[in-house]
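One chain of protein is taken out of this complex; the other chains stay put.
Chain lettering (A and B) follows the sequence in which the chains are written, and residue indices restart at 1 in each chain.
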Amino acid sequence: MTELVLTLIVAPMVCALGLFCLRGKGGGTDWIRRVLVVAGVLVVCVASVMLAMGRGGGQSETRPSGSVFLQNGVGLHVLPNHHDAIHWGIMAIELLMAAYVLYVGIRSKKWFIVILMVAQAGLMGWFELTMTHGGGGEILKVPQDLFVDKFAIIMALINGLVGGGICLYALGYMKDYHAGSGHKDVADRRSMFFTLLFIFMGAMFGLIFSNNLMWLFLFWEITTLCSYLLIGYTRTPEAKRNALRALWMNLLGGLAFAIAIVLLQRQTGATELQEMLKLASNKTILLLPAALLCFAGISKAAQLPFSNWLLGAMVAPTPVSALLHSSTMVKAGVYLVLRMSPIVTGTGVGLIVAVVGGVTFLIGSLAAITASDAKRVLAWSTVANLGLIVLCGGVGTYAAVWAGVLLIIFHAVAKCLLFLCVGVVEHKLHSRDVDAMSALIVKMPLVGGMMLIGMAGMFLAPFGMLISKWAVLKAVVDASPSLSLLVVFGSSATLFFWVKWMGKLVQTVGIPDRIRHELHAGEAVAMCGLTVLTFLACVLFPLISLIFIEPYVDGLPYSNVPRELLGSGNVTIMILMMGMVMLFPLSMLFRSRGGGVKIVDPYLCGANVEGSIKFVGSGGTVETMAMNNYYMRNLLSERLMMGWGSAFCTVILAAMLAVMAVQACR
Amino acid sequence: MLGIKKSPWIIHYDASSCNGCDIEVLACLTPGFDVERLGVINTGDPKHADIFLVTGAVNPQSNTVIRNIYRQMPEPKVVVAVGTCACSGGIFRECYNISGGVDSTIPVDVYIAGCAARPEAIIDGVVQALGVLDQKWKDMQEFAADIDKVVYGKATKSNLPSILALEKIAYYRESELYGGGGDAGLPVETQTLVSLEADFDRMTCVKASINGKIVGSARGYVEAETAHILNISVHPYCQGEGIGQRLIEDLQKALLASTAKRFEIRLGHKSTQGAWLEKQTYRSIKTEVVTPTLSWVFYQKECVPPVH
Partner (left out) sequence: MSINSWISLILYVLAAPFIGGALTGFDRWLSARMQARRGPSILQSFYDVRKLWQKQNLVVRSSQNFYVVFFLIFVIFTGGLFFAGVDLLMVVFALTLAAIFFVLAAYKTSSPYSFVGAERELMQMMAYEPMVLLTAIGMYMVTKSFQVDAIARHSGLLVLVLPGVFLGFLFTLVIKFRKSPFDLSASHHAHQELVRGMTTEFSGRTLALIEIAHWYETVFLLGWVYLFFASLPWLGVLAALAVFLLMILVDNAFARLKWHALKSAWVVAAVLGFGNILILSAFKA
C-alpha cells in the first residue's frame, strides 16, 4: 500500500520532470510528449484503481510494514530512516516557492502578496526552526506521515481517473489551441503546461494522502502555485491579473493554514490530521485551528468573499479549468472542510461555515443565470456546488457528510465532462456563448449528447447531483431548518440555467450543417470515459455509498447515526425512474421516420418566407429569426449580488475569527 | 363525427377588412351571442385551429399570410369567408391591388354575405362550416380506410365540377411554389368550369374514385405524333398511394390507341416531381418560359407499341 501511495505521488512528478526536459518543437517532440503523458496517465489510473480495489476487498489484506491502523484508515510511515532528510527537503522546497512568490509579488508590485508571503514564510520558518532546534528535534516527527482511508481513496480515484482523462484530452486540445486562429499571439509553452499539470497531479495526491499537516501544507501551497502559473499561461494582461488575484486569495488561505498548524501544535502537541479527529470531542482547544483550516478551505474552494478568483481563472485553457478549477484543486478546499466537519459540527463555527456555503450556493446559482459565456456559467455553477458541499461540511452531521462526499463525486465527473465539451465546442464553433450552441445536438451529435448527459448528471431528477441535493436537503432540515431556505432557493435557480442551456442544445432552427471530425483521439478517450463514469456513478451510486462513503462516515465520531439515508424504497423508485428516462434517448434512436406526422414551418404570424427561419418584417424586408435566452440581468445583477454576498460573508467570517481569537486569548 | 363538431376551434384573420366584420366576429364571443357554448374557442394559432375565418378582400400582402396560415392548419380544415369583401372582393374588387375574394387564393368552403356580416349570420356560417368539416373528416377517414378500393375509369361530363374542385386542392401546394394566388400560380388555379368543359370535349379524361367520390384525375390528347398528358391530380388525403402513377398508365394506354409515338408531360420548373418522372423513364427535353415566375419543363418518353 505504501508503494502504491508513493507511486501516485512520485510518478506524476517524475513524468513532469521528463516533460520539463522536453524542449524544442516539431513532430518528434510531440510524439515523445504524447508517449510520456499517456504513460504517466496509465500509471496513475492503474495505481489509483488498484488502491481502490485493494481497499474494497476488506481490511484483512497483508499489512504493509510500518503501517498502523488508525481510527478510520491506515497510516503509513514513509522511509522512517530518512526522516530528517525529508524534513529538510520539504523546507527547501517551501523556501524556493516562497522566494518565487516573493519575486512575483515584487515584480508585479502586488505588495499584498509580498506581505502575505512574508508573514506565512516567517511564521513557518520560525515555527520549524524553534520546534526542531529550540524544543528538541523529535517533536515534529510524526509517526505516520501519510494515511489512506475511504475518503482519501475516493479523492484519489477522482484525481486519477478524471485528472488522467483531462491530461489525455489536453494533448489534442492544446494542439488545436495553438493551431487555431484565436490564440495566434500566445506563445506555445506546451512543455511547461504539461509539466505543471503533472506536478499538480502529484501534489494533489500528496494532499489527499497526507496525515502530517506539514506535508499537507506543502502540497497545498504547491497546488496554489500551479494554479497561479496555469491561469497565467497565455500571459495576456487579463490572465496575469486574474492569476495574481488567485494567488493572493489562496495565500490568505495558506496563511490561515499556517497559523492553524502553529496553534494546534502549541495547544495539543499534535500536527496530524488523524490526531485532530481523535480529539474531536475536545472542542474548546480544537475549534480555533479547525476554524482556521475551514477558512483556508473556503478560500481554496472559492467561496463567497473569494469567488472572484475562480471566475477569473476561466481565462486559462479549458483543461486547466476542468482539472484545477472544477474537479480537483478546488475540491481540496471542500475536502479539508469536510475533514473538519466532525469538529465543527453543532458549533457556531459550523453554523457560520454552513451559512457561507449556503449563501455562496444561492448567489452562485443566481449569478449563473445572468451569464451567457458557457465557461462562466460552469464556473458559477462550480462555485455554487462547492458552496453546497461546504454547507454540508459546516452542518457536519452524519447525513450531511455523507451527502457532501457524494456531491464531490458527482460534481467532479459531471462538471469535468461539461468543461471538456465546452472546450471542444469552442474550438469548432469559435464561440463559447450558450446562445451560439443552438442545435448542437444536430451539428455535433456526439459532443451534444455528452453535454446533455453531463447536464442531466448535474441537476436532473434521478441522476447524480440531484440525489445528493436531496440528501443535503434532508440533512439540513434535520440539523437546522433555517438553512434549508438557502438550499431550496438555490436549487430552483440551478434548474433555470441548466434547462435553458439544454433547451438551446436541442433547439434546431433550419437545417444546420453537421460538423465533421468532432474529436481528437485523446479527447474522445477522455470524454467517452467521463461520460461512462458519469453514467456509472449515477447508476451505481448505492454501491459507491455502500463500499466507500458509508464506511468512512461510520468511522467518524458520531453518536446518533440515522437509521437509513435515503430509504430502500426511494432507491428502487429512483432506479425505476432512471430506466424510464433512459427510454427517452432509446425511443429517439429507434423512432420511425415520418411516423404519421407532417412537417410544416413554425408559426410566424403567417409571415414565413422560404422555410422556417425567415419572415417578412414590418417594413416589408425579409428578416431572419433569432432567439436568445433570458438572462434576467435587469432583475439579478451579478455585481450587486456578489458585492453584498462577499460583504456579508467577509463580515461573518471575520467576526467568527475575531471572536475565536478573543476566546483563545482568554 | 360527434367530437369534431362539438369543438370547433377558430383562427380569425383580417385580410384587408375595414374592421367592421372583425368587430362582428368578436361580438360573437361576447355574452350576447357566446359562441363558446358551441365549444368554439378563438385560438389565434393555426396549428390548433379547425376553422379559418377570413374577413376582407385579398391583396398581395395578405395573400402570403392567408396561404401560410392555411398551410399551417392541420387537416381536416374549413375556410369561411366572412363578409362581402371576403366573398368576392366587394366594393374593392376593381382596385389595383385586390385579387378578389378569399377564394382567389385558397379554397373556400362557406361564404357569409353582409357588409358587415351580422353575428347571427357568422354563427350560422360557422355551424354550416361544421357540417363541411364533418364531411371532410369523414372523407379523410373513408379515403384512408378504402384506399385499396380505388375504381379507375373514364370521366363523364357530370364529373367536371368535382374534377375542377379536385384540381384546385391537388395543385394547391404545387402552385404555391410560384407565389400562389391569382395570376402568380399555375394556370390550374385560374381555370374555370367553362375552360374545363372545352378541354373535356377535345381530350381523353380519366378519373379515380373511392366510393363514388373522385380522388384523382388526369387528361391527355394527341397532337401530331406526341401524346400530351396534363393535369394529373390526386386528392391530398390520398397522395403517395400510387394513384397518380396508375392514372398515367391508364392514360398512356388510352392514348396509345391513336397515332402517338411519344408521351409528353410538362412540369413547373420548381416542381419536385421531376425525379419521380425520371424513374418512369421520362427524360426532360426542353424548358420554356411562360411568365416571369413560371417556366415549363417538358419530359418525354418513347411509346412502346403493344405487342399483338
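Simple rule for what comes next: contacts are C-beta pairs under 8 Å (C-beta built on N, C-alpha and C of every residue); 3 or more make two chains touch, one makes a residue touch a chain.
What you see is a predicted model, and the numbers here were worked out from it, not measured in a lab.
Annotation: of A:K428, A:K443 or A:K474, A:K474 touches the absent chain (contact as defined above). When the missing chain is restored to the complex, the residue among A:N159, A:S491 or A:S646 that touches it is A:S491. When the whole complex is considered, the residue among A:V561, A:L635 or A:A655 that touches the unshown chain is A:L635.
Touching the missing chain, out of A:T130, A:N282, A:S482 or A:Q663, is residue A:S482. Against the chain not displayed here, chain B makes contact via residues 1-4, 6-7, 9, 31, 34, 36-39, 41-45, 47-48, 50, 72, 74-76, 137. In the full complex, chain A touches the omitted chain through residues 460-462, 466, 470, 473-474, 477, 480-482, 484-485, 488-489, 491-493, 495-496, 499-500, 502-504, 506-509, 567, 569-570, 573-574, 577, 580-581, 583-584, 587-588, 591, 593-604, 612, 625, 627, 629-630, 632, 635.
Convention: only the chains that are shown with their structure count from here on.
Per the touch definition, chain B reaches chain A in the complex via residues 13, 45-47, 64-66, 68-69, 71-72, 74.
Listing the residues of chain A that touch chain B in their complex gives 598, 600-601, 603-609, 616.
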